[in-house]
Structures are given as C-alpha cells and as structure tokens.
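Just one protein chain is left out here, and the rest sit where they should.
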Amino acid sequence: MVENNYFVKSFEESSLVIQLVWICIIVLVFSIIFIIIYLKYLRSLLRKNDLLKIKIEKEYEASVINYLYAGNEAEEISAEQQAIIDELKSNISETFKRDILISTLLKLSYEISGEMAESIHKLYIKTGLIDYSLSKLRNKKWNIIANGIRELTLFHVKEVQDQVKIHINHPKTEVRSAMQLYLVNLFHFEGLAFLNDITTPISEWDQIQLLEVLQLHKNQKVADIKSWLKSTNESVVLFALKLAKIYNQYGVKDELMALLNHKNIKIRVDVIPLLSHLSIIEAKIILKNNFKELSLEEQIAFFEMMENVYEKTDKPFIMEHILNPNFEIKFFALKILKNLNIDEFNCFKDLTSEPEFVRIVKYIESN
Amino acid sequence: MASLIHFLFFLYSFSIIGSYIILGIISVFETIEYMKKNKFVNYNKILSSNISPSISIIAPAYNESLNIIENVRSLLSLHYANYDVIIVNDGSKDDSLEKLIKAYNLVQVDFLINEQILTQPLRKGIYKSTNPAFEKLIVVDKENGGKADALNMGLNISTNKYVACIDVDCLLIEDALLKLIKPFLESIDKKVIAAGGVIRIANSCIIEQGKLLDINLPKKMLEKGQILEYLRAFLLGRMAWSRLNGLLVISGAFGLFDKKIAIGVGGYDTNTVGEDMEIIVRMRRYMEENKLKYKVAYIPDPLCWTEAPDNYKTFISQRNRWTRGTIETLRKHRKIGFNRKYNSMGILSYPYWFLFERMAPIVEVLGVIYFGYLIFNNEVRWDYIIGFVILAYLFTVLFSIIAIISEELTYHQYKKKGTGFKMIMIAFMEPFVIHPFILYAAIVGNKDYYFNKKKKWGAMTRKGMTKA
Partner (left out) sequence: MKKIVLAEDNSMLSMLLKFRLEKEGYTLFIAENGKETVELIEEHNPELILTDIMMPFISGLEVISHVRNKLNKQTPIIVFSASGQEEIVLKAFKLGATDFMSKPFSPNELVNRVKKILR
C-alpha cells in the first residue's frame, strides 16, 4: 500500500515532461504486449494456412488431372468430369481456395498447349471461376482490375474484350499493361491495334512481354508496322523497331532511314544495328556522310554496322579512323582494314606505339 | 549550460527516434504498394526472352578455393536468358584457378580488354570453357588489387549493358537477376542507375550444391541479432529511402548497375573500404550534376543469402570497416551535404547519414561520458534518466518487433515453430548484447580512421575479399 502511494505521489509531483515520459512508457509496454500476442497469432495463422494450402493444392492437382483424363471419346463432359466440376464449384466461394484453384490450373496451363490446355480453360468456365474474374473488372481498385484482366488473359476468354478494352487509358501502368497483354495474347497481331491510339508510354518490360507473347504463335501474318514507325509516341516507335528486327521487315526501309534523323537519340542509335541486320546499304552512305555530326554512341553503332556492310570503296573512310581516340571505333576500323586489305594493314600496324593501338593490333593479328 | 547540453541530447534522441518512425511508416506503405504490384507478375516470359538485356555477373574471389566450384555452379544455373559470369581471381595464393580449370574445362583465351578503368594487370590471363554447357563462364586471373580493383577489371571486361556486382560466396536465388532487372526496364521517365535487394543471413541455413534447402534461425545470439538488425534496416529503412529517392547504399553483396554510368564515373574507388556506398554516391552525384532524372531502385524481395560473422572478433572487424567506409564516403563527398543542388541526396540523405549513422555512436559515447561526469558530481536527475532510458529501450524493442511482423507479413521466411518466440527474445536482448559491440566497433573505427592510416591503406585492406 505504501509503495503504491509512493509511486502515484511522485508521479503527480514530477514535472510535466516526466509525466509524459511515463505515460509514453505505459503506452509502449501495452503496445509491446499487444503486438507480441498479435505476432504469435499471426505466425500460427500463417503456419496453419501453409499446411492447409499444401493439402488443398494436392487435392486440386489430383482433381484436375483426373478431370483431364476422365473424358470420354465424345466431346461432352463425362459423368466423372461433372462430378469433379461440381465438387470444385462448391469450394470456390472462399477466396483462399479459389486462389489455390486458379494457381493450380495455371501451373499446368503455362506449360501445355493444345487439347489439354483447352480442357483446362473449359474447366475454368464451368466451375464458375470466370464470374469472379469478371466481377474484378468492375472493381474500383486498380490492382483488382489488373488481376481480373490477367486471369481472363490466362484462361483465354475472348468474349469479354469490350469490357477489358475500356481500360485502355487507365491511369495506372499495371492496368494498361494487363490490358495490352490481354489483347496480344488473345488476338496476336490484330491485338496490336492499340498502338495506333495509345498516348501513354510503354515500358521496356511491357514491350518485352508483348514481343514474347507474339513469338509464341508461329506463322503469323505480321501486321503493317509502317504507321507505328512514324508514331509520335516514342515508345511505340521503339517497339516497332523491335518488331522490324524480329520479323525481318524489309519493306519498311524508307521509314527506318527517316528515323536516322529522329530527335530521340535512343531511336537513332537503335535504328543503326537494325539497318545493318536488314542489310540496308543506303543507310551506310548517309551515315558516312554525316559521321562528324553523329553522337559518339551513333558513331560506335555505325562502325559496328560497317563490320557487316563494308566495301572496298570505304577504305579511305576507314583509314581516317584507325587512330580515332575511341577504343571501340579504333578496334572496328583496324579489324575492317585487315579484312579489306591485309597488306595495307601490315603497313600501318606499326603506325604508333600508343599502347591501346598496339594491343588492338596484336589481338586482331592473332584472331 | 547544463540545460543546453541536456536539451541537445534530448533533441538528438527525439530526432533520431522520429526519423526512424517516419522511415518505418514510409517503408510499410511502399512495401504494401510493391506487394500489390508484383503479386502476380509472370517472370517466365522475360526469363526466356532473347530481347531481355544482357547482364554480366562480376564476382571477385580471393582464396575461395574451398567453395568456389559450388559457388560458380550456382551462379551458372540462374534463371535468366542472357547473362555471363565473370569470376575475377584477385591474385589468390591458393589453387582456386586450378580447381576451376579442371571442373569447368577451361582454356586460356585471347581477349581484348577495353581498359576504361585502370586496374592491376592480368596474371595468368583469361579463361573460358570448351564445354558449351559452361559457355557463360569467364574466369579472369589477375594480380591482387582488392575487391574494388577486381570489380573494375570485371567492368572493363564485360560487354553487357548491366553488371551485377556480387560477393562470390553469396547465394543468389534463381530469379534474382529477373527481379532485379525489372526496375531498370519498367522505369519510363527516370533512368535507373542501380538497384539492390534484400540480403538475408544464411547462417545455419542448409545450403547444398548451391541451393538453399532449409531456412533455420541460427543459435548464437550474435547471429540472431544481426538477422534482426538486417530486418529492421531492410524492411523499415531502405524501402523508405528508395521512395524518397535518397538511397545511398546498395549492398556490396549483390547489386545491379548500369555499366556505362559505373564506368563513366570511373568505376569503384580502390582507396576506400566502403566502395559499395562510395560508388553509389558518386553515380548519384554524376546524375545530379548533369541534371539527369534518375533513380536508385530497391526491391524488398530477398535475393541473396550470405554468411554473417559468427564470432565477435570478425563482427567487430566488419563493423569497424563499415564505420570507416561511411566516414570516408561522407568525407569525400562532403560537398553535397545540405546542398540544395543535390536535391534529396543533399537535403535528406547526406544529413541523415551524417547525423544519425555516422555521428550516432559518437553522440552515444559522449552521452555516456557525460553521464559518468554527472554521477561523479552527484548531479544526476535519476527520475529523468530512468524515464528516458526505459523509453528509449522500449521504443527499440517495439521497433524490432514491428520489423519482425513486417517480415511475417511479407516474405515469412522463418516458418519453423518457436522462431517467433526466439526473435522476440532477441528483440529484448539485442540492446544489451549486440549494441555495445556495435558501439565499440564504431568508436574503434573512428579512431582507426583518424589515427591509424596504415590500417586504411595497408596490406590488410588490400588483400582480403572482405564481406559486404
């Protein structure tokens, strides 16, 4: 009793600061106790969920495999398959289980194509998972919309394209890129029509994904990329350049040459190796004549191109650059000289004792 | 006068606590955003793409003969299409090179190096494999020059656009390159110059043939304490700095860089022991001075597992080195401190790092000395002292436990039963058991920096492939 009073009395007598401090301390102690309890709860919940997830995953994996092999020769659903569908259907109202089922279906559908893949898509529709995905499209939150679109993409649901397309200019990049992937996954080159209208930039990450999806389907009729090469949206131009390289678009020669004068340096630099790849010799002449005005990056890219398209008439130009201060240009110039005319190369190889020059010559001689 | 001193101490304490709280809150929000964005990312497409940019992994190695074969094997089986692995054998005195040559069918090759950065010369030369399965491997044997010098050699040799600088015994998870290149490719208006991720502590984890099999909490207090410290720093600190575009350090254990800019600023500084922090600050300065929009990215995913010191001697030595590295870097770049021209780096990051990282141990020691003086003169206001010390202690504990909870809610790597309890115990014990050693190491670090130049420049710092 005495102690209690002592503490309370000294508390009341202390300065405001000390009182505040002790109040904070009490608050902290209770907070710590509270979050320790929360931590314990959290860990056991996570552990329980993990075990449950593994168990359910196994069940669903087995169900799905059984479903795929329970079909009869005819096109309709066998009784066994229907039973599996019904059972899965009854489970999906819980988000936890629904997510596991989706990831189970996806685990397989990423790897396989053909009849089996279509069976899986049918299963997705029949179990009603599709309705959940559709409702996500109408949600307000951007990450939910993006997930909805992704699910519809992964299960090849073409019918809802109008509902997906409205998000074409959504402020969040994740939604826009999900939408773009939807269009390209399901409609391949026709899906690229959005490039005509898009004003927002497309990141490299998204571009690579789109290109990979396009390449999944061989023997495609490639879209006409001319208009995209002239787009005011620079990322569209860069994307079109990648398309031109992968699909060997010799027909767009003029548009590509025009890009040599584009205001964006990355475009100017990226176009050069493409011109080389397509063996567009006219470009060589233009670049050679403008060489002094080019930026260093463009100059290096040009020399790399020269390695493929050099001709005897280029020798004087090459000779001008065997002493170029830039290492890479020097290297290319000497290499080309050796290939052009080995005697002249031998003549000039001792031109200077500058160490870089000597090393380059030595390497070129033995390789 | 006394009141002034007290006032300054309290101001300092409240500022540091306040800044931890702010950084913690920002980190939490950033991490939630990141989880939302990346929950369903399909890395498979990028992984197999030939259009994805090429990366060179540069791993300096010094006397790593014991594990180098396995480490290299692990590096060669990452999930990424276009990359090579450049192992720089930095004048090792053991048989690392011979072992590598045998295991990977290496032969010496002629290689033209564009020496953009001056380094120690080659020793035995450059080797590549005759077996197509190991085509990605390049082994470079050079004269000893230290980690920074070896990394610079790697920068010279790489012909790829991006370089990943790592510690050779760091275990990278399979998707590490994919996850770390993503910020570079996703950014539209800003150029990403460097990116880093979370380093996890591998002590007591079961690693076999380069693969992480089982994650365990180590037994020693020292190791557990470091895990807690890393969780606090990574989960409640770095995410915030990334958001504020003020991240000054990417761990030397694993970081991805834009090669052109790294070479453009002159590569790593061989005269500092904190080369990982110093190069980031220099790269950032370069971008700021050239008025280019940029970002240093950070992702909260665990990408890399590394061994932390398990005895106090090594631990103190490591922290001593970190202290000296921080002092060196801050001193070298003092021009940017409080300088509006350098935006968030000058106004936020540098002051924070200077006041709350570099000066904190000094303030703490001064506080202890002053406290001793007060006791000696019988001037102690025990009610104040006890109150504040308890408050500071409880705050630290709370912060640590919040870090533990963040880890549970994000990556939940420590699943085994009983770990939660052990982590909580560490949260309570750490200020008594680990913190004094960190303080000690920092003070010795300061002393060494100012008074022991030999240590700074001498053989010790040059030779060892010291851990990040």
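Order of writing sets the labels: A and B. Residues in every chain begin at 1.
Heads up, the rule we're going with is that a contact is a pair of C-beta atoms (placed from the backbone, for glycine too) under 8 Å apart; a residue touches a chain by one contact, two chains touch by 3 or more.
Treat the numbers as computed from the prediction; the structure is a model and nothing was measured.
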Inset, instruction - Check each of B:Ile21, B:Ala133, B:Leu292 or B:Val389 against the chain that is not shown and name the one that touches it. - result: B:Ala133
Inset, instruction - Decide which residue listed in A:Val8, A:Ile23, A:Ile65 or A:Ile281 touches the omitted chain of the complex. - result: A:Ile65
Inset, instruction - Check each of B:Ala81, B:Ile188 or B:Ala233 against the chain that is not shown and name the one that touches it. - result: B:Ala81
Inset, instruction - Sort through A:Cys24, A:Ile56 or A:Leu108 and give me the one touching the missing partner chain. - result: A:Leu108
Legend entry - Residue among A:Glu212, A:Glu255 or A:Glu298 that touches the chain left out of view: A:Glu212
Legend entry - Residue numbers in chain B that touch the chain omitted from display: 44, 47-50, 73, 76-77, 79, 81, 131-133, 135, 174, 209-211
Inset, instruction - Identify the residues of chain A touching the omitted chain, counting contacts across the whole complex. - result: 61-62, 64-65, 68-69, 104, 107-117, 212, 215-216
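Throughout what follows, only the chains that are shown with their structure count from here on.
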Legend entry - Interface residues, chain B side, partner chain A - complex: 36-37, 39-40, 42, 44-46, 48-49, 51-53, 110-112, 114-116, 182, 184-189, 383-384, 387-388, 390-391, 394-395, 397-398, 401-402, 404-405, 408-409, 412, 415, 417, 419-421, 424
Legend entry - chain A residues within the chain B interface of the complex: 10, 14, 17-18, 21-22, 24-25, 28-29, 31-32, 35-36, 38-40, 42-43, 46-47, 50, 110, 143, 146-147, 150, 173-174, 201, 203-206, 208-209, 211-213, 235, 242, 246, 327-328, 331, 356, 359-360, 363, 366-367
